[in-house]
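Some notes on the structure that comes next.
Not every chain of the complex is shown here; the ones you see sit where they belong.
Letters A, B and C mark the chains in the order given here, with residues in each chain numbered from 1 onward.
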Amino acid sequence: MPTILGQNQYGKAENRVVKITRDGATHHIKDLNVSVSLSGDMDEVHYSGSNANVLPTDTTKNTVYAFAKEHGIESAEQFGIHLARHFVTSQEPIETARIRIEEYAWERIEASDANSKFIGADEVKHSFVRQGQETRVTQITYDGERWEVISGLKDLVVMNSTNSEFWGYVKDKYTTLPEAYDRILATQVSGRWRFNWTDDEQKMPNWEKSYEQVKKHMLQAFAETYSLSLQQTLYQMGSRIINNRSEIDEVRFSLPNKHHFLVDLEPFGLKNENEVYFAADRPYGLIEATILRDGCEAHIPVDLTNL
Amino acid sequence: MPTILGQNQYGKAENRVVKITRDGATHHIKDLNVSVSLSGDMDEVHYSGSNANVLPTDTTKNTVYAFAKEHGIESAEQFGIHLARHFVTSQEPIETARIRIEEYAWERIEASDANSKFIGADEVKHSFVRQGQETRVTQITYDGERWEVISGLKDLVVMNSTNSEFWGYVKDKYTTLPEAYDRILATQVSGRWRFNWTDDEQKMPNWEKSYEQVKKHMLQAFAETYSLSLQQTLYQMGSRIINNRSEIDEVRFSLPNKHHFLVDLEPFGLKNENEVYFAADRPYGLIEATILRDGCEAHIPVDLTNL
Amino acid sequence: MPTILGQNQYGKAENRVVKITRDGATHHIKDLNVSVSLSGDMDEVHYSGSNANVLPTDTTKNTVYAFAKEHGIESAEQFGIHLARHFVTSQEPIETARIRIEEYAWERIEASDANSKFIGADEVKHSFVRQGQETRVTQITYDGERWEVISGLKDLVVMNSTNSEFWGYVKDKYTTLPEAYDRILATQVSGRWRFNWTDDEQKMPNWEKSYEQVKKHMLQAFAETYSLSLQQTLYQMGSRIINNRSEIDEVRFSLPNKHHFLVDLEPFGLKNENEVYFAADRPYGLIEATILRDGCEAHIPVDLTNL
């Protein structure tokens, strides 16, 4: 046979699980999209079609729902750890499990005023509205010995309406861009950060608190950096995370430069004093980089997009 | 000629305009997607291709940007009124203008703690993060005499994790659904509401406050209705708006029933006590209705979707 | 009660049904997305939540799948007619049924050459690849007496690389567009056409042949019209359909003008002789119009988009 099999993996993608936890009349919600990917001794199913080593993807789906009951969903990361451990330890042919999870955040709907003609305000403890700001993500990989947890977010749109410049760049025969000394800087953040927790013997991070703090530091670094380039802002965002969160050793960002072009209003006898912008779609700059704690190695995949 | 021209309209769609207003160091942002549609004496451009009556769509785009400077953007509704009035009154062949606007909401990024090594907290007044919860919409139509303003929102996802039942329905030979006495009720709200402001002589509503109040009442009605059907919840949402907001005479909702199916865990020896749900995509129930102030006529188009 | 109920409808949307018909070893495929919408005596479910008149949307879903077996799927239109008739005639409270269907076209995968080492070419009669060019749509409405069938398509992208001009238009103070004497004309066609078949006594059109012929005439009219405006091209497309297809009385198009801007290459010492274009996303012109057989009334809704 002149061809051979290389890296392969399989599983059930995008299992949408919603878990309601009832604390008396007060309900709590976890809303996840869970993708399972398994690999190991799987040559035969590719070569001959024998499924003797194959746990069906349908079973991996069932396991997601069963585990939501058996283990609960404390955090997306903890839930993924339960799943990955299960597949690797319970199925001999499976050597590695990778669990990817998207999480959608909800907040409570505020009750109406006390003099409501309807149900009393204090009874509204089971009603939610989806926040919609960003999608939280995590990826847990386990090979039976070591853990790799990479968490992150996508689709978080941010803008500085000033404190951004762009000048002093290389000019070749195809360069027409004028230098800018006060521009809008906007991006749709896709970020991933890797935890240095790799071993069951280590103390596990507080995944929920970590996420909240990373998001806060990242937003503040974006807001507080006087920017001479989106690369500089990106580096500050990553550095701020690593400097403030000892549980994280590596950060990678993919930041589209969402261009806001100042509209030329002079043909209409108007002066545009950094007021009116055209928000462009395509093309866009795309700035991507990894920031590492000094002395650490990079493990987050370079491609966060499939462009 | 055996064929004739019927209703027609044209314009520039999806003009993305971002307006920054500077109040000293504090910036304010309006982020709109504006679509212009004009109609009037346009037979000839269809029959012979003569553009003698045609204001180019490129000009309507320019007007959007120029007006953002000339009039500012107090609210999406007010901005649309400026535009519609302009096209109808300045161009003889144009009899009717319809302006549709989507608005994206932003909130400020909170500054970091006082002991920040970076720029001081009180200086962060130009940094924003997109809220992402829902998209606000409005449609302004003007024929030179009367105004019609229909505002609304889309993609607002809400859920009640209890207080919803569904039983007592018709059963025919194709019915297999078991009755439900405690189910999740979730929907992605698409709503539109029509103002009774139609005339320049009337006092104009406070568009920003109206939107905020309508959203609040709608969410509260969703949360506080003990639901025997999504239709009942829908009607309560519409009624609550009309009963609380005198500026509005008509509401229409298109509410997909985002099914959350209780997962059968019995094959795994587990009992699912309204805890673990599968969030389904398609198919979905689709419930649509208009609610009117008694004595008023319906004007909002029936089709809010293009399914 | 100060609020009343207006138009309302409900049903199950986006039922994805695939029907395989086996003619010996040769298989045929129909791939539909069916949305059911019912209306009638439904006040009580809105006012009190009583479902006594409500056939569950789950039942309407079951009916779609059962009818695929019971009646087969000769065409999307014929399938919709079976469904609409069933709901109106079998359920007393239901007065009107509207069935919307999307259809996805497939073509056969061609077998490999005769000297294939694999399964013989003549045995490959069950393998398909999705065409992906456009989505065919239809909407069937029935009130127990009269039928309305509106068919169409969406997402058909077409381009003329010459034979298009745009000049002689109105110029106001916001006009900056230069006139064009040779431009690209491109659009993504969304079209709907209404059949004059309304009654069971009339001979039913050949729905499959009609679709194929309408698409052909529409494409040819687009290609063969020397265009002075997109409106003129649109009118020719509609006229060509009505002049060639006696079963159709009304056509409506929503045509985005997908701008292709000639790139200015002069800064690089190059001359762009209508060769290199930037394909823009937003904003875009949007041209919409109805074309009628003389003497007929318009029934197709004006809004084919939800911008």
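The definition used in the following text is that a contact is a pair of C-beta atoms (placed from the backbone, for glycine too) under 8 Å apart; a residue touches a chain by one contact, two chains touch by 3 or more.
These numbers were taken from a predicted model, which means no experiment stands behind them.
Colleague: Given 3 shown copies, how many make up the whole thing?
Modeller: Spelled out: 3 chains shown, and the full complex contains 4 copies.
One rule holds for everything that comes next: only the chains that are shown with their structure count from here on.
Colleague: Tell me whether chain B and chain C, two copies of the same sequence, contact each other through the same residue numbers or different ones, using over half shared as the line for same.
Modeller: same
Colleague: Taking the mean of the C-alpha atoms as each chain's centre, how many Å separate chain A from chain C?
Modeller: 37
Colleague: Roughly how many whole angstrom separate the Cα centroids of chain A and chain B?
Modeller: 28
Colleague: Which whole number of Å gives the spacing of the CA centres of chain B and chain C?
Modeller: Averaging C-alpha atoms per chain gives centres 25 Å apart.
Colleague: Scan chain C for residues touching two or more other chains and write them down.
Modeller: Expected reply: 174, 176, 282.
Colleague: Spell out the part of chain B that touches chain A in their complex, as residue ranges.
Modeller: It comes out as residues 16-22, 27, 29, 31, 62, 65-66, 68-70, 106, 109-112, 116, 118-119, 124, 126-134, 155-163, 184, 216-217, 219-226, 260, 263, 265, 267-268, 270, 272, 274-281.
Colleague: In their complex, what parts of chain C are in touch with chain B?
Modeller: My answer: residues 1-16, 35, 37, 42, 45-59, 61-63, 66, 90-91, 93, 100, 166-172, 174-177, 227-229, 231-232, 234-235, 238-239, 242-243, 250, 252, 256-257, 282-294, 298, 301-307.
Colleague: Taking the complex as given, what residues does chain A use to touch chain C?
Modeller: Interface residues on chain A, with respect to chain C: 173-174, 176, 267-268, 281-282.
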